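Here you go, one structure.
Only one protein chain is missing; all other protein chains are in place.
Should a chain be cited, it is by its letter among A and B, assigned in written order, with residues numbered from 1 in that chain.
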Amino acid sequence: MENSRRDFLRRTCALVAGVSVSPFAVNGTTDAETEQAIKYAIIHDETKCIGCNACVEACRETNHVPEGVTRLSIEKTGPYGEYPNQYYHFTRHSCEHCEDAPCVNVCPTGAAYIDKQTGIVSVHADKCVGCQYCLLACPYEARFINPVTKAADKCDFCQETNLKQGKQPACVEACPTNALVFGNLKDPDSLIVATLKANSTQRNKQDLGTRPKLFRITAKPGEISL
Amino acid sequence: MSAFHFDSLVWHWPIAIYLFLAGVSAGAMFFAVLLKHACLKDQAYRSGFVQAACIVAPIAVLAGLGILVLDLTKPFEFWKILIFYNPTSVMSLGVVVLMIYQVFMFAWIAITFRKPIEDWCRPRYEFVTKLSEKLAHYEASVTGLLIIFSVALGAYTGFLLSAQPRFPMLNNPVLPLLFLASGLSSGAASALLGGVLLKGNPTGKEVQFIHKVEIPLILGEIFLVFTFFAGLILSGGQSKMAAFTAIGEGFWGWVFWFGIMGLGLSAPLAMNLFMTATSKRTFSYVAGTACLSLLGVILLRNFILYTGQMTVS
């Protein structure tokens, strides 16, 4: 009895030591990250957005998103001001492609992933079992269960459609007022880098440490809220 | 905002039932081990309470997993969760803990019930005797690891929810401890309830032992609930909002004050103190107290799950 107890303690200690060291082995992947050539991001210029929903419709068409769910929506607040001088605010509601994505961290099967080449947060639909842990985790409520594939679904910057054909994402192409700017943050000559340098931008819920890549050029405030 | 339907709600009651059942299983095994080593020794298999715990634990954990699988949008692809692992996912780590826990749970049950199993198998299946002999050789290791993994499983039910930076109430370091404590007490309650139903003696030393452990456990739970909400309120901001939304007026406020604090914690504590002080233990006292404890834990899991999802940061 005494012997086996000592034996047990020794083995348990070895196990605990082994497990606690293992994270260091995982850290080796950070080298690959520094070499990444592309990091896609998007800007929504709320001063230009007119709330026409052309982006939503284009996204649905291009990515075959079923009715009743959407990868992208434009949220409207207002009206502000007095009739007839009134205006609304439009905010883009979609995946913000976090650098440190909670959905990817919590996914038990690794179906949610960040593409190493492009930084796009996406889903392997066939690996997803539909536990909805990612829907719970996403601070931006960007995810939904696709009623056709039964897998978690979300904006992937048209990774499988337009981007593959060398085009801009469907929402960006459809926007009549050029309120959306998509591009590579690693390319210093890109329009998105120029736009980010020329404007003050905001990102949602930055205090959560998610480092989202949806930048907002915000419109004038509609009201004073404390 | 209605109590069971609101925009930010993703996980519904089946998850709460799963968390409850996993906690019951972990707690039942924990107390079975305690009973065997602290008061029954080799005669453990004769006790109705140990028997009850050893029946409840596997059924609860398997039923919980069943509910979990049915709650997936693709229930037939649940096996992918066993093949693909993600080291950063609490759920994935929980699957590992659950699997290993079940191995040690069945091994420990086999060791504890070695005598009746061998008696039943001896004339026909000689290899079972050999197998159980080998297994019994590792009893100390199996017992130790079972305790570690049952505590891990109990805490995991809390970690599963606390790994959610989006919800300030769930993203709380006290939650795993609270769920561990309430899981253990639900395991004790299910062992007591099952034990007296299996004709265990309500005045037996097992009951006295469990009640002695339960009193500090319930006091601990009350302290953890207090710390949980005090921590939220003192954090301010959305955390404070979340706490007041949960325990303030409304349906869930009633569930908390009347159901959890009243029926689930205070009443069993009073009954335990009464039974310890007067040593009056009857079937109905023991069973009633156990039922109240179980009800309290079910309510606590649902309460935390639903109110936790009400306020986002």
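We adopt the following convention: a contact is a pair of C-beta atoms (placed from the backbone, for glycine too) under 8 Å apart; a residue touches a chain by one contact, two chains touch by 3 or more.
In this text, contacts and distances are computed from a predicted model.
Choosing from "Putative multiple sugar transport system ATP-binding protein", "siroheme decarboxylase", "Multiheme c-type cytochrome" or "Anti-sigma regulatory factor", the protein name stored in UniProt for the chain missing from the display reads "Multiheme c-type cytochrome". For the omitted chain, the shown partners it touches in the full complex are A.
Checked against the hidden chain, the listed residues A:T47, A:Q117 or A:N178 yield one contact partner: A:N178. Within the complete assembly, A:P84 is the residue of A:P84, A:G166 or A:P221 that touches the hidden chain.
Take subunit A: the residues that touch the chain left off the picture are 50-54, 56-57, 76, 78-79, 83-88, 176-178.
By definition in this document, only the chains that are shown with their structure count from here on.
Each chain gets a centre from the mean of its Cα atoms; for subunit A and subunit B, those two points are 36 Å apart. By the touch criterion given at the top, residues 8, 10-11, 71-74, 77-78, 80-81, 83-92, 95, 137-141, 144-145, 148, 163-166, 309, 312-313 of subunit B touch subunit A in their complex. Within the complex, the subunit A residues that touch subunit B are 1, 4-5, 7-9, 11-12, 22-23, 26, 102, 104-111, 127-133, 135-139, 141, 145, 150-151, 205, 207-210.
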